[in-house]
Structure formats: C-alpha cells, structure tokens
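Below: one structure, written as structure tokens.
One chain of protein is taken out of this complex; the other chains stay put.
Let's look at chain A:
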Amino acid sequence: MQAIDLINLGPFIILGFGGITVLGLGILPAHVSTRTLAAVTIIILILGTVATTLWKVPHEIDGMLVFDRLSRLFVQLCMLGAIVITILSLYYPTTQKEMREEYLSLILFTTLGMALFISSQNLVMAFVGLEILSVPLFALIAWLPKQQHAIEGGIKYAMLAGIAAAFFLYGTTLAYVNSGSLNIAALGQSLSDGHLPAIAVTLLLVGMGFKLALVPFHMWSPDIYQAAPAPVTALFASTVKAAVLIFLIRLLCLNLQPVWEALLPLLWILAVISMFAGNLLALLQQNIKRLLAYSSIAHIGYIFVALAAGNSLGRDAAIYYSLAYALMNLGAFAVVAALALTGKDRQTLEDYRGLGRQYPILGISMAISLLALAGLPPTAGFVAKLLAFGSAVEAGHFILAIIAVINTAIAFYYYLHILVIFFAEEKEKTGQIIAPLPKGTLVSVIVINSFIIGLGIFPELITTGFP
C-alpha cells in the first residue's frame, strides 16, 4: 500500500467513517438536533467530493478499484445526489420527525456502495458495492412502517434486490469458471471461444436489469416508486441507476468488447420492449410517481438504444445519457418531495393542479426537468437523445432510431399533460395562505436545474476525453 493508494481511497474512507461518526453522534449523552446531524452529513459528503478531486488518474489498486475520469465524474454525481437527498429529507414533512442518525448514516452508506460499484474493477468488489448500495435502500423505503404501503414497497424491493444479487453472483461465478480470474480486465483478455462468456455476461446483465427496472424485470418497480418516501424515491430513481449503468458500461464497453458485440441483438430487443412498455404504460397513468417510474423505464430503453449501437459513439452517448438521466429524475422527484403534504405525498396528478402558479420557482423547475425528460433543447435531455439516436444511425440501426423517435413523440403527451395540470387555474380559490418553501430545498432544486441546462449547452464538458 503506497501513499497514492491511500489518497485515492480517501473518498471511500471518508464516507465509511463518516457514516459511523453520524451513528456515533446519536449515542452522545447530550441531545443532538436533527439539523446538526444533517449538517454533519452534508459536510462529510462535501469532504468526500473534495477528496475525489485529489485523485491521481488513471490509477488502479490491485486490480480491485480503478480511478479514472469516468469514475471521478460519477462518484461526484452520487455525492451531489446524496447532498440533495439529505436536504430534501430534512424538509420533507413525513420523515422530518423520524429522521435521526440512522437514516442519515444509511444515506452515507448507500453512497459509499455507489462509489465502490462505480469504480470497481473486480467482480467481487462490484458485488460488495452492489449490496452496500441496495441493503440500506430497502430499510429506507420501509422507514416509516406505519405509513400506508411502506412495508409492501420495502418487501418488494428486498425480494427484487435478492433475485438481482443471485443472478449477479451466478454470472460472476460463471465468468470465474471461464477465465480463472475475477478481474474484469483479465476476463477481457482471456475470452474463450465457447458460449460461456456470453452466458455469464447475460446473467450479470439480468442482475443489473432488475436494478435498472429494464423490461421484462420491471414488474414491481412502479410499486416501489410509489411506496417509498419521495426523497428516497429520488435517491434510487437517479444516482443508484446511474451507478449501475456506469458499471454496465465499464464491464461491457470498456473491457469485454467481443462479448458486447455478441450481445448486440439482445440489447436491441431489450431497448425496443423497454421503450414501448414504459411509454405505453405511462400514457394513461394518473399517479405522478408511477408515471415517472414508467417514464424512467422508457429512458433505460433509450440508453440501451445507444448501447446497442456497439461503437465508441454509443458508449459516450450512454455515459452522457446516464448523467443526464440522473439529473433529470433528481430534479423531477425533488419537486415532488418539496410539494409533499404532511403525512403523505401528493399522489394523483389532480393534486398538483395549479401548484405551478402558487410556487413559481418549483413550477419552472418542474417544467425544466419534464421538458428535459421529454427531450427539448437546450436541456441535457435533448443532447442525450441526439447522441443516443445519432449513434444508432451511425451503426446502421435505422429501424431502431425510428422506433426511438416515435417513442419520444408518444412520451411528449404525458409530460406535457403533467405540465398543463401544473400550470392550470385552480378549480376554486381556497384562500389558504401559501406556506413559504424552505430555502435549502429551493437552492438544491435550482442547482439541479442549472446543471440540466448547463450540460445541455456545453455537452462537450462530458462527452470528451473518455478512454
């Protein structure tokens, strides 16, 4: 172990010890207020972000963790996401009273899992990262067992995570049978002819498919989105999925190109069914969290359009799309969390009627996030779709590109439907006093949306310079 290794491990050490520190604050004899705990959590996350800038890239530790620009960018994204989630949970009326040191330390641990998963170079490391990321999540989903549906959502997520872990592990062991090593770079060098590598990677893909809510593994995902408290939904709808996507890209596109080429038809089919299933199921949906769940299934389909292209253009498009996807969903769910009522979220679309006029900043933020999801310029969503569909055309997949464009058109309907309700006149003037929104929520929503627009105007900040 050299000093440089220790510097590169800094963010992981800070997150791990930070989680334990926050837990430890709870057993102090003096009462520590929730605000102080949240402040400590945010300081730990900021320290972690600063520590990633000290990384020497590219660097690798014992074939276990790899540090390059890709992992740095996405580890920083996960930390930013965790900061936003902490702020949102602090002002979220339902969790406010129940949010103590355990809740915050679980957020830190799940961020640690994401960071490990993003930068893992070894399948065992990836498995451990995947579990550190998912086990805190099912505790967070069922955080308030008295809340309607919370337990049901928690159990469904736990079962899905268990099945995902089983498939991921079986894929890992079959890859090990094939090449006698668990390092994914070594796997790529010792690919044998038979079908074993493709089967192993397909099993890994199934394991990750459960996490990404890819069709046909999407059955319970809308239920989970609906059941979880809105800040937790924001967490696993955005950065968790980005982390899983980045590991998938690292595995398939950066290390196992031959297997990637062998699996292109499979990716093609998954892209088509995910897009259609997501968009058609979202079309008549009246529950906003379920609607966003179905729309994110469709977005995973668009990312698979880029992956199915099988060239370096597709890879860069998928990386950019993962980033844009995380930011857009974080923005949309942040608004849902900010507008929640005491005791429950606003569920149906009708509950949001006229809120865009009452809260102009949140209304504009929701408009930016949803138009980005729909794919209008100058947002990141537009550039992401442009790059993804462009790579499909470049690879000669014209039919796939046309199907994707048709799906984008279908999706416009339900995104605009939300916005129409959001900015509609209220049915009757209730005359109630509008409670001012907490500043922390507003700042985080504005930051996310400025990222969405900024990345849409300057996409070359992200798309250039990957290996």
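The rule we apply is simple: a contact is a pair of C-beta atoms (placed from the backbone, for glycine too) under 8 Å apart; a residue touches a chain by one contact, two chains touch by 3 or more; residues count from 1.
The working rule: contacts and distances are computed from a predicted model.
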Legend entry - Chain not displayed: protein name in its UniProt record ("NADH-quinone oxidoreductase subunit K", "Cytochrome bc1 complex cytochrome b subunit", "Lipoprotein" or "Metal ABC transporter ATP-binding protein"): "NADH-quinone oxidoreductase subunit K"
Inset, instruction - Pick out which of A:N8, A:T172 or A:S295 touches the chain that's been left out of the picture. - result: A:T172
Legend entry - Touching the absent chain when the full complex is considered, from A:I163, A:A424 or A:V447: A:I163
Legend entry - Contact residue for the chain not shown (choose from A:L47, A:A139, A:A185 or A:I410): A:A139
Legend entry - Touching the absent chain when the full complex is considered, from A:T202, A:N287 or A:S322: A:N287
Inset, instruction - Kindly state which of the options A:V22, A:I107, A:L182 or A:I448 is in contact with the chain not pictured. - result: A:L182
Inset, instruction - Would you write out the residues of chain A that touch the absent chain, in ascending order? - result: 124, 127-128, 131, 134-135, 138-139, 142, 145-146, 148-149, 151-156, 158-159, 161-163, 165-166, 169-170, 172-174, 176-177, 180-182, 222-223, 226-227, 281, 284-287, 290, 347-348, 350
